[in-house]
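A protein chain is absent from this complex, but the other protein chains hold their places.
Letters A, B and C mark the chains as written, and numbering starts fresh at 1 in each.
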Amino acid sequence: MTFEPKILGFLCNWCSYAGADLAGVSRIQYPTNIRVIRVMCSGRVDPVFIAEAFIEGIDGVIILGCHLGDCHYISGNYETELKMKMLSKLLNFIDFSDRIRLDWVSAAEGNRFAQIVGEFTEHIRKLGPNPLKEKKKKIEILDNLNTIKAVLSDRRLRGLVARQRELTTEGNVYNKVISSEEFEKFFDDAILNELLRHKIMIKIREKGKSVPNIAKEIGIEPYKVLQHIVTLRARGWVDVDEINEEIPTFISIKEG
Amino acid sequence: MEKVGAVLVIGGGIAGMQASMDLADSGYKVYLAESTMSIGGVMSQLDKTFPTNDCAICILAPKLVATGRHENITLLINTNVEKIEGEAGNFSVEFKQKTLLIDQEKCTGCGVCAQECPVEAIDFFNEGLSNRSAISVKFPQAVPLVFSINQDICIGCGFCKAVCKANAVDYTLEDKITKLNVGAIIIAPGFDEYDPSPTEHYGYGKYLNVVTSIQFERILSASGPHSGLILRPSDGIIPKKIAFIQCVGSRDKTHGAEYCSSVCCMYTAKEAVIAKEHMDIVHPTIFSMDIRACGKDFDKYIERAQQEYGVRYIRSRISTIKEIPESKDLRLYYESEDGKVVEEIFNLVVLAVGAQPHHSTKELAEKLNIELNEYNFCQTKPFSPIETTKEGIYVCGMFSEPKDIPETVVEASAAAGATNILLSDVRNTLITEKELPKEIDISGEPPRIGVFICHCGINIGGVVDVPEVVEYASKLPDVIHAERNLYTCSADTQTNIKEKIKEHNLNRVIVASCTPRTHEPLFQATIREAGLNKYLFDLANIRDQCSWVHMHEPEKATDKAKDLVRMAIAKARKLVPLQEQEVEVIHKGMVIGGGVAGMTAALNLANQGFEVFLVEKDDKLGGFSRNIYQTIEGYDVQDFLKNLIQKINEHKLINVFLSAKINSIEGYVCNFTTNISYGKDKQSKEFRHGIIILATGAHEYKPKEGEYLFIQDKRVILQSELEKILFTDEEKIKQLNSLTMIQCVGSRNEEHPYCSRMCCSEAIKNALKAKEINPNLNIVVLYRDIRTYGFKERYYNLAREKGIVFIRFKEDKIPEIRKENGSLALYINRPDIGEIEIKTDLIALSAGIIADGEANEGLAKMLKVPINDDKFFLEAHVKLRPSDFATDGIFLCGTARGTATISESVAQALSASSRATTILSKEILITEGVISRVDPALCIGCNRCAEVCNYGAVGVKYEEGKMVSEVNPLLCKGCGDCAAECPAEAITMSHFGRVQIEPMIAEAARTEFENGRPRLIAFLCNWCSYAGADLAGVSRYQYPPNVRTIRVMCSGGIPKSFILQAFLEGADGVFIGGCHIGDCHYIAGNHDTLRRTNEIESKLESLGINPERFMRKWVSASEGKIFSETITEFTNKIKKLGPIELDYKKKNQKKE
Amino acid sequence: MIITEQKDIEEIYEMIKPYSKILVAGCDGCCQPPRSINEAKVLAQMLELKARSEGKELKWKAITVLRQCDDRIVATTVRPFIEEFDVIVSLSCGLGVVMMNKVFPNILTFPAQNSKFGGAENNAENQFVEYCETCGECLLGVTGGVCPMAGCAKNLSNGPCGGTVGGKCEVGGYTHDCAWVKIWERLKKFNRLDLFTQYRPPRNYRLWSSPRFKEINKTYTNVEESNKEEKQ
Partner (left out) sequence: MANRTAYSNLVKTMREGKFLFTGELEPKKMFDLSSVLHSAEEMKKTGKIVAANVTDGPQGDAYTCSMVPSYLVQEKVGLEAIWQMTVRDRNRIALFGDILGGSILGLKNLLALTGDHSALGDNKNARAVYDLDSTQLIDLVSKMVDDGTDLEGNEIEGGKVEMNVGCAANPNSDPREPEILKVGRKVEVGADFIQTQTSFDIDEAKEFLKDLEKFNIPVLLGLFPIKNYGIAWYFNEYIPGVSVPKDFLNDLKATKKIKDKKEKYAKIDQINIDFYVPFIKEIKKTTKAAGVHCMAVHYERLFEPLLKEF
């Protein structure tokens, strides 16, 4: 049997959803794989939704909004762009970034809509199913996706994304514009750190583990793990599980 | 030019704080400029302090708060001096306060901003071992507790402003320049630790597992990055083998500096001991050259480190350290005692980094126009150790020479002492005294309680349903008014509280907000301004001990907040106005001892205009210094002494009594009466005075006949005798071919187990002098450790350069002296080089300094002050109160306290007189309000109170024929131990007495709300455990919301009946928290806690109550984590045991 | 001072078990360690807890008496309370318990204490010590002020026995001083070893046996009677 990807589409009410409608009215054919969720603005699409979709087994996600400058809510799609960039950065760590696509479809572009859906479906078909479906990899992938979901839920990072445009264009509270490069660099560090921390959290979810063991499991230097453990302990997420001779193990005490 | 009655203190470390407090207490306005965000200095970073292993923050925090809230001290944080002009008596100073970007007045220190800040910056306080936000406070107990934004790393996202409910964040705030006029300046900028990274000498910065001692201090600290777990940086494993390397950046001209940093030997020993205490599997090894344990009781500490804790000492300088790449362990190479090179692997290396002048000092010196010495420390002279080269500018602490905390404190007070003389005529001109309305008489009135509940932004309001609590409180009996505030501590709320008091005729006020430890004084001041006695206030801690620690259980936290408010109301009903007594001060002082210390102290007081009675047992002044001719730096001691004696004799206000004997001393602080007989014909004299300074000195050890052939051979003389020859009979030296000195004669042995501190320098001084007289003289110094601490190291180096030979011997292999054919020879046996023979013409014995045991014991008995095992007097606190006794009004200086050099004695004398001035400068002394009171009608005269009181403040005065006990309000510190002990309940502890606490217990045990069980009642001592609980809050360490806390001043003030009452009222568990044994704020109150609680605990079983329902634990102020863990564990245990009724039932069933 | 020791809580409870309202009376007199109102309250609280664990409620009041051995003081201080209570628990020495029972014949008073001995404080050792056994035939005059009755485990009049080593007594594992060595030291110091070597004949234990009493200011009607009594 050929692989039929399951694709989730987030369409903004004013442009892309209308575009899809137009494709229908015009009887323009496109693959059946897509399931559409209507949102008022593509800016509403929380990256967490997408992580959740992958966790649920979706093979690809497509987000469609108004063309830049045309947003019904003035600048919602600019925010979408930044959010998806952050998401894409994160998905990159686990080879999932290919499974999302952000594009712009106006109410008049029924054809374009069909074309994009067609292309993306084909793209995912080639890519193969969500690796979550492979039994061997399931736990690892699920862990990774959950990590990413947790990072995406981080209040500070979300806040930063929210402020990014303001900081890089209009200037910060000191009326200083931060260059995109500078911000990116700072932001990438923040994302990476947060990702690692959540990775650690997932590794020690059920069983206490020592720093060298955690380091081995997630493939970074032990001293870095220790630094993250310090931060996580300060947040009250991690505590010492037990101490065997000279080796302390740490365990997650985070609720939920 | 007009003098100004204000003083600028630069540097808010322990030195700056001490100097500020002394001066502010002596009637001067003080500006304390600190370059960082909080006062406290390096001490706030320490885990424990030697030699007592006191918890550093426990003893420091009260001092921080006291400094911060002193009405005569203005704190200027983040501030640096820009410009100084003028001269002694009137300087004009310009400061720049770097902007915090946060309004200091508005910030409540709640910390929400730091939680929301997206930027993670390095945490300097934890020495780079953990992260902190761009907006931060220096450490949880910081004073003032205000946050600031680190502009270097802030990206300006604006989150903090968005979340700050107090509207304190203001990005437009700019640096502020302030100009002031002050009469004197005290500089105490402190020091920097030597940074070993530039040279990569020991692989610091290259190898992960090489850390500095101050980093290790943070690793050890319970409030540090690992919560007290010792983990090595490379992989989070506990390092079993730790190597400590001494003298990193000290005593090393190529790496760092020539001088000795004075403190590293001891702090290293302490770190090793504490590490061992924390984790038994750790095996510390210390690599050192000399062990310089030359302070009071330091040698004993080293001894204990070795004997009790198994700390290994290896006398060797490490040449290289190599990392083993796979394990990140470190390979050390060193030379063993027998001269072989040994290789050993360690898991962690700690570098005992030395002290360097503070980075700011060079610039500061230029601005102040003072000279620095060759090491860039402040230039001072031995006879005036706190004077800089510019008049009116004084120095204290590390800036003049590396030294430890007690000496720093001594110098700080000494600097204040010197200032006292300069500015005594403008005393009390600039201090402000608030005009307060007359107190409203509330006697006979029923309680009318006002309750103010704080949202603390979202800190409380985000968890606790504040409106519901207000609603609840307003319905409780006697509550006339209840309201909520966004920030109850804000200035406008203070006005509001005052208005509400007037409007509703309130006579008791409760604020439910943060911790009384920091905020009670503020609210007390507010209600006092509204005319209420300040003791009619109580605070319910619903933030640090409720909303912050039960963040995930908002409903239960709300219930708990209601309970806490109800408990506070129960207490408030029983609060009574307390009067602080006023006692007139006799403005005269008595100084006992006419040596350098005594004379300096007397002169200082007299120069301020206080009459002094100087009592000396000898027939002339001068003391031990009469035997010293020169200091090691080359200053003439005899000249100095002559000058000093002349000044004493000429001073009108100084009455000198020679050949004097003290017959009796009676009275207490402010009002002593002393009877002496003096002179040849034993005239008797009686005089009254307000304070006593003890400067009785010590004397040289006289070796026993035959000890190194002493007395038996005339060629064996004392070091002091040699000095006399050197300075009076040079010819004799010229005739000599060889001279040998033997160190540690009568020191560091079983009889005198301490180091005499000055003998090493004395020997080197004399050796250099002898070499100067006779360059061909062969000089050998036989020593155990050369202890030329601080800059004296220079002379040790010089001596070696001059060809003076130093040979070490071990305590158990002391040099053997033999007389062969009439000539003297010394033999030393060393494992590395075998037996050495030294032929010599003259032997000088460096005899130690010993206390006059009998005289000191007699005086100690008369004054009721303690002496230590070595018969030296024991100060109130070895770290922070080196010049005080626990008994108020009696001060200590010079060698009576322990061995000291002349320079140190001078500093101590000035320090003691400064401490004394804090009393003498006042017209009246105001006593504490919270003290014990005796009801004579109930007292049975059993005198149990006197037995538990550590201050001699209470007891039956048999000698006055009274049969009932009496409290001396001047001496009582308000711990409540006597009240808890009193079998007749005749003693009442005010404010925390039975009448107040018993209703609180009843309310604490009552469970009004659903799922209120199990219910735990915790009695916590104010200074350690309550502070620890607060820290748990600040750190957001969560624990179950079942516990209801009752604050007491000391756990020793908890009577047995409180515990039983708690159970009777239905508590499922009772917890008692106190300071660690040895750390008690009231010296030893917790020993009594131990006794009383053991008595009850041992009986619980037979009462049918599971003894596990009772728990006693010592929790220090830094052990927030431990507090939360303990309470969690205890709650879980009680949950398992079930409600207390089960115990009763079980017992019944068993019977059936 | 009378040195006392509180009984086990179980033992006290067993005594008061049948009753539900108790008056607990401390004593401010010479009882040591002091057993005043605070101790009375603590005892009462413990009894209440104990009662609760036995499934019953106990009502109590804690009071204290200036001296329980003085019947007049007991009568005036305690009388106002006894009506409301079933029994009294006394924290005095045995004297107080007896006096209470005597003064209030209609209510039982129970002892909460074991009376150990008449003693005084030895602060150096942090102990109460029985320095006098009230034997009725004081020997202190010939023993340098050290009592061999109270200080010697065997009450020897002509000690020391063979059980002393290094001045310490065999009873108590050679930790207590041998009274007779002390006596010897004292007498030697004052050069009165003649008193030491003196043989002291057997003691009159009649003076020491119960019941003991002594008349207070007995009035005689004639000289003969008085003389006769004196002789006895």
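Simple rule for what comes next: contacts are C-beta pairs under 8 Å (C-beta built on N, C-alpha and C of every residue); 3 or more make two chains touch, one makes a residue touch a chain.
Everything numeric in this text was worked out from a predicted model, so none of it was measured.
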item	value
Omitted chain's touching partners, listed by label	C
Residue among C:K59, C:K116 or C:K154 that touches the chain left out of view	C:K154
Candidates C:G119, C:G136 or C:G163 - the one touching the absent chain	C:G163
Positions on subunit C where the hidden chain makes contact	153-168, 170-172, 174, 180-181, 184, 188, 193, 196-199, 201-202, 205
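Rule of thumb we're sticking to: only the chains that are shown with their structure count from here on.
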item	value
Intercentroid distance (Cα basis), subunit C paired with subunit A, Å	85
Footprint of subunit C on subunit B - complex, ascending	938, 940, 942, 944, 982-985, 1055-1057, 1060-1061, 1063-1064, 1099, 1102-1105, 1143-1145, 1147-1148, 1151
Interfacial residue positions of subunit B with respect to subunit A in the complex	116-120, 129-131, 155-159, 161, 171, 208, 225-227, 229, 231, 233-240, 281, 552, 1035-1038
Subunit C - residues contacting subunit B, complex	8-10, 26, 28, 32-39, 41-42, 45-46, 48-50, 52-55, 64
